[in-house]
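Dropping a structure here in structure tokens format, bear with me for questions.
For this view, one protein chain was removed and the others were kept in their places.
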Amino acid sequence: MSTTFKKRNIFLWLLAVAFLTPIIILFFLSFSKNWRFPAILPEQFTTENWSYLFFSSGNIGQSFIVSLTIALSVACFATLLGFITSKYIAYHKYRKKLLLLTYFPFALSPVIFALCLKFYFIKMSLIGNVQGIILAQLMIAFPYSVIFFTGFWSQRIKQFEDLVATLGGTTAYAFRKIVMPIAKSLIMICFFQCFLISWFEFGLTSVIGYGKVETLTIKVFQFVTEANIFYAALSCCLLILPPVILLWFNKKFIVQTSK
Amino acid sequence: MLKLKSLVSVLAILSLFACNNDKKTVTGSSEENNDPMMQQSWEQITEKAKGTTVSWLKYTGDKKSNKYIDDVLVPRMKEKFGITLKIIPGQGPTIVSSLMSEKEANLETGQSDMVWINGETFFQIQQFQGLFGPIDYKLPNSVFINYEDPIIKYDFQQDIKGYEAPWGKASFIALTDGAKVKNPPVSMQDFEAYWKSNPGKFTLSLDFTGYTLLKTWLIELAGGSANLQGDFDQKKYDLYGNQLWDFINKNKKYFWKKGETFPESAVTISQLYATGEINFGFSFGFTAVDKGIKEGLFPKTTIAYVLKPGSIHNSSYLAIPYNAPNKEGALVVINYLISPEAQIEKSDIKNSGGTPIFDVAKLTPELKAKYEALEKPKYGMTEEEALSKAIVEPHSLYMIKVAQDFRKKVIEGK
Partner (left out) sequence: MGLNTKYAIFNTSKINIISFLLLLVFAILPLILGFGFAVSYSFGLIGVLNKGFTLENWSALFENNDVIVSFLYSGWLAIASLTLSVVMAMAIAIFFHKKFSKGIYSYLVYMPLAFPSIVAAFFFAQFLGNAGILSRICYQLGIIDHIQSFPNLINDRFSFGIIIAQLFLSLPFFILLYTGLYQTERIDDYTQLANSLGAKNKQSIFRISIPILLKKSFPNIVMYFIFKIGTYEVPLLLGRSSPETISVLAVRKLQKFNLYDIPQGYAIAVIYTIFIISLLMIVLKINKNEYDI
């Protein structure tokens, strides 16, 4: 028993290390200065990077707020609208075909999709501003939400609703007393999933945002291109933070964001 | 010395060419801008610019220069002119494609008010009339600039016609660690010999810096820059281009990572050089070495030098897109940026470094003194040294072709 058991433990340990080190290293880098090969630790640990980016003209706090605003709006709209539309699809006679249509925008590479749509966004003056990015990201998050909820509107829910109707209850009553309690936790999950889709988005945002809307992912890329690894690491930390906080509250919130 | 001679003769030919135009204004442009906006007086323009935002689309690859812009220039624009200057990061090619998309969508009010461009970017934007102009004659600080200076008048062999205002002059130099590389390779043969005895220590970037190195070699193969003067010549390009690709393909196995991949930008090259992975870097500006050493990035033994055909000189410019929503604001900012005061500050190694665009002869004695008091580069080379080996940029199409063929014939190996 013992040798295989140990081997297994080593494997698990390695996995734990692999999952944890990136966060720790990024955090350390964000406090570092002068980190020259072949030193493992930087010459200096400092809070300079943080104070410069937050309090001088670094504007990273602003980026954080911009990202947050976009992600919360996308999550709200996508969840709400997706919940409504999914019911329509779920009980539609062409359910399969409609669902297929919703999969398309969701499955395409966001950056390619955005480049094909850029023209229309320019036409509608939706380029280089937050509204444009919210709309563009909704084109990924909304289909996600629709697909997510379509499974929810099962035959069982319909039967409950019908039952309430036969017993003389209104649709609103059925919605409040039957549908909502069952859907509540799913709505929460979908909300956070959509939040993360938006929070993590880079390719589409870079095209539609024109570089003018500086979300955190855009900032990371910018710092990487100017070889500013400490600032990039700092922005990475800010990007990782909200998902980790969500994780603290509920593991389910951050499951399976495949994009 | 021969280089200098050929340069002088080229300059003479170019200025002769320029003098043919007798209708020209101070800025070398023959036409004035009929746009009603340009009929306003400079005072009206400054007044109108107050309280507005100017979006400046520019390449932001230089950390130090970014910091200077963020920490000094942005607050100053606010304080001096009441203008909120907003930097939008974008590389040359992105600037071109963004403007073109706006043109295609017939967008009346664009996303940016001013752009930092030169060479092939200017050439490509002009293909679809993407710029507002001419503007130079309207800028009061144009008086300090000699628009007949061929390095300003011609942007990669193309007459700027007042559509761009110069912002900085650059000279292409190579840099290496003098402690490691005793006799820096100058000619292509030197490089070949060096690569063979020191494999893995050289690479070039897939951006304007790397392509400028390729153009320098193209000039070397053509036997000097005079041979590639004027419009793009497909025959010449095919001849020397093929020699160049043969030369690189024959040797790329001695490059960094065996020449199987190339860094995307000069920034990465500097980093590779800093960590000692490669021994050569390339830069625009004789001050680059001092800047790198000051930043603590480069070893103190770094030296700058010029390759055999000479140092390609060019200017980079500020221009206004055809659909800029705030043209007044952009004019005010551009006028400030080309002012001697701003140019001297920018040339400071502590900030961006590089060569200012004003004509020293046109400066007031005070400004001249201020300029001469600037800290001189200690490690790199002097301005005079770089200038003495100056050669002019070939036509933009050489850059575009070189970029395309380097990918096709070297990276993809077809």
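Going by the order they are written in, the chains are A and B; count residues from 1 in each one.
Basically, a contact is a pair of C-beta atoms (placed from the backbone, for glycine too) under 8 Å apart; a residue touches a chain by one contact, two chains touch by 3 or more.
Keep in mind the model is a prediction, meaning the values are calculated, not measured.
Checked against the full complex, the one of A:Tyr52, A:Phe142 or A:Phe191 touching the unshown chain is A:Phe142. Looking at chain B, the residues touching the absent chain are 93-94, 96-97, 100, 103-104, 120, 124, 127-128, 200, 206, 257, 260-262, 264, 271, 275-277, 400, 403-404, 407-408, 411-412, 414. Residues 8, 12, 15-16, 18-20, 22-23, 25-26, 29, 37-40, 81, 84-85, 87-89, 96, 98-105, 107-113, 115-117, 119-120, 138-139, 142-144, 146-148, 150-151, 170-172, 175, 193, 199-203, 217, 220-221, 224, 229, 232-233, 236, 239-240, 243-244, 247, 251, 254-259 are the ones on chain A that touch the missing chain.
Just so it is clear, only the chains that are shown with their structure count from here on.
Against chain B, the residues of chain A that register as touching in their complex are 34, 36-37, 56-58, 118-119, 122-123, 125, 127-128, 210-212, 222, 225-228.
Across the interface of their complex, chain A is touched by residues 55, 57, 60-63, 66, 70-71, 74-75, 86, 88-90, 94, 98, 101-102, 104-105, 107, 109, 111, 265, 267-268, 270-271, 275-276, 296 of chain B.
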